[in-house]
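With one protein chain removed, the remaining protein chains of the complex are shown where they sit.
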Amino acid sequence: MKNQITNALSNFFFEYETPRQVLVRNRRVGVVCRLIQLLVLAYIIGWVFIYEKGYQSTDTAVSSVFTKMKGVGYTKVDGRESVWDVADYVFPPQGDSSFVVMTNYIITEGQMMKTCPEVCKMLHFCALFSLFFPLKSEAKFSVGVIRQMTGMCVNETHTCEVLAWCPIEDDRKIPDPPLLMSAENYTLFIKNSITFPLFGVTSNLVESVDAKYISQCLYDPKDSPLCPIFRLGDIVNLSGFNFSTIAREGGAIGIVVDWTCNLDLDVKKCKPKYNFHGLYGNPNETDKARASVGYNFRYAKHYMEDSKEKRTLLKVFGIRIDIIVQSLARKFDIIPTLTAIGSGVGIFGVATVVCDLVLLYLLPKREFYKNMKFKYTETHEEVS
Amino acid sequence: MKNQITNALSNFFFEYETPRQVLVRNRRVGVVCRLIQLLVLAYIIGWVFIYEKGYQSTDTAVSSVFTKMKGVGYTKVDGRESVWDVADYVFPPQGDSSFVVMTNYIITEGQMMKTCPEVCKMLHFCALFSLFFPLKSEAKFSVGVIRQMTGMCVNETHTCEVLAWCPIEDDRKIPDPPLLMSAENYTLFIKNSITFPLFGVTSNLVESVDAKYISQCLYDPKDSPLCPIFRLGDIVNLSGFNFSTIAREGGAIGIVVDWTCNLDLDVKKCKPKYNFHGLYGNPNETDKARASVGYNFRYAKHYMEDSKEKRTLLKVFGIRIDIIVQSLARKFDIIPTLTAIGSGVGIFGVATVVCDLVLLYLLPKREFYKNMKFKYTETHEEVS
Partner (left out) sequence: MKNQITNALSNFFFEYETPRQVLVRNRRVGVVCRLIQLLVLAYIIGWVFIYEKGYQSTDTAVSSVFTKMKGVGYTKVDGRESVWDVADYVFPPQGDSSFVVMTNYIITEGQMMKTCPEVCKMLHFCALFSLFFPLKSEAKFSVGVIRQMTGMCVNETHTCEVLAWCPIEDDRKIPDPPLLMSAENYTLFIKNSITFPLFGVTSNLVESVDAKYISQCLYDPKDSPLCPIFRLGDIVNLSGFNFSTIAREGGAIGIVVDWTCNLDLDVKKCKPKYNFHGLYGNPNETDKARASVGYNFRYAKHYMEDSKEKRTLLKVFGIRIDIIVQSLARKFDIIPTLTAIGSGVGIFGVATVVCDLVLLYLLPKREFYKNMKFKYTETHEEVS
């Protein structure tokens, strides 16, 4: 018994089976098949390996972004000069990857909690409204907006009195030109650090560019594509907006930092590319076509005066900048390589099947080839 | 020599090899093998291609989210009426994808930096503590919390004096019902723009829905599943919470915007789906089972009064909303298609191997088939 097993094992190791094949010497079939096989080979080598880099595995990065704005704005409204520094015009102040630069505002100073007439936004509606609802203490204007009404209506404004922060903000007219046109010259510094966890590669621009260069440079798509300092006006122009339009009503811009890296090359060649685009609405469309124009939010500064709580309300129009890190690293890996080769061999098999179909069903001498290729077991075995 | 090479080359091109095969006419083996082969074929076509769409490559999106709350809250505490607008109840104000809507608060007004007795949170412990530590100027209460103690202890409160913002906040009792129950009617507008970089497709809801529709609609899972305006009460209910519970102690809700798109179809069919779920703790669990209930943070408004710095401290209980964009786009791609076909052919090969095992080792006439399939080179060759 033991002898038998060792015999079988030695047979298994010293033998080797290889398929028997028919070598068909037929020009037409030969050319067709070789062409199909060459095509498959060209696809596997050219497309999968060279073009799509099928021998590499891919990874996306975890990243961290920190921003810093610089620049001082200047306004002169009703003869009052003001200077706006970073602490005044960036929201939030701590350098997030998504932030807003104020470019225009409607200020309502000295608001207190008391009753006052509402601002009429649609004149005829207001007049009508004040007739019908003078005594109702609570009225629903639109979804989710409930005003505390006192029941008193004022004829001059055609609106009713409400309990609110008074005087009520009048945002019917947006300042034009925008008050902080000087924002065009602000600069934005982007610090971006990425890590590809699968490959253990960490990169940040700071490593590849020295401190002296950064202290002097300014981003330019052609001349200094690696400088991480951007002029706000350039960002707006590169994303296809007009600065004075976006500054007036606000808008959202995405700065895509694209780290597409081939880590088979030197890691130092792994450098970011910057793309700029408007995030909401098409900047080339007319204003009416857009579902929602502009970007604004309200912000209040609270203070006490004469022991009463007051606030200064700012309706801030600004450029919201989202820094979006997009990353794709590729590196040689044995698994995708062998998977590609293995499935390529499979497709080779498909080529043989196609050729066999031609040989056995389409050629005039198909019966001859069938006999060459196949050997039949006798049919009578089933009968007996 | 040259002749030889051209000869070999022409032979190579005009020849074509195809494996010789035995056609086994055995019903049992035939049926078994055909069934296995049909199963493999059904798997490749049905599962890999149709069900899992193995002919498509996939991509996830880079996205940008901007939110806007609307609505006015109203409180009447100790006879003092107040109105709360967006600038007062949304943190942070600038429309981030993650924000907090205040629904309840504990306010401590007029805090100044001076010494005052602590608030006693555990009565017996406090009395004990004031006996043992009356003269220590610095005491560690719990990890990381060091109070600056003056050494004076107060009998009425059973606590010692500390240097702190005084009066010290007393948060032992959370207002119930929550002060801003009106938050239920606030509305949330979500602006979401996504880009699939691999396929070069950009989409935002604004394009597929017109401005007029957005100005009127309100999200409803059945009737208007595409409307990007949500009532806060609906969001809370859809995520399985009870509004008055979550409003009292706070909580975190995730709004998942799901862009699962088949880009082989029309891009216009690529529309978001909204899912709502509580982020921490199971809303159906009892309060005790949860490791950490509620959501709150402290927020201070600083002001000057009589040349002294004071602040109003708000312990804010609120609904934290995280908008999470989840995306998966699929599009036809030649590489995964051919990889699937290639590895399918490989699995076909496995089917043949299984059938051969049956034929050569299990059938009674196995020796006969072995002779049909194999041709042996004489063993003596090794000997000679």
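The letters A and B name the chains in turn, as written, and every chain counts its residues from 1.
We adopt the following convention: a contact is a pair of C-beta atoms (placed from the backbone, for glycine too) under 8 Å apart; a residue touches a chain by one contact, two chains touch by 3 or more.
Given the structure is predicted, the values throughout are model-derived calculations rather than measurements.
Q: From the list B:2, B:268 or B:375, which touches the chain that is not on show?
A: B:375
Q: One chain is left out of this view; which of A:201, A:229 or A:328 touches it in the full complex?
A: For the chain that is not drawn, the touching residue is A:229.
Q: Even though one chain is hidden, which residues of subunit A still touch it in the full complex?
A: That gives, for subunit A, the contact residues 12-27, 62, 64, 66, 68, 70-72, 74, 81-83, 85-88, 92-97, 182, 185-187, 191, 193, 197, 204, 206-207, 209-211, 214, 218, 229, 231-232, 301, 303-305, 310, 312, 334-335, 338-346, 348-349, 365, 368-369, 372, 374-375, 382.
Q: Touching the hidden chain in the full complex, which residues of subunit B are there? Just list them.
A: For subunit B, the residues touching the absent chain are 17, 19-27, 29-31, 33-34, 43, 47-48, 52, 54, 91-92, 98-100, 113, 143-148, 162-165, 252, 254, 256, 279-281, 290-292, 295, 297-300, 302-304, 307, 309, 311, 313, 316, 320, 322, 324, 326, 339-340, 342-347, 349-350, 352, 355-356, 359, 372-379, 381-382.
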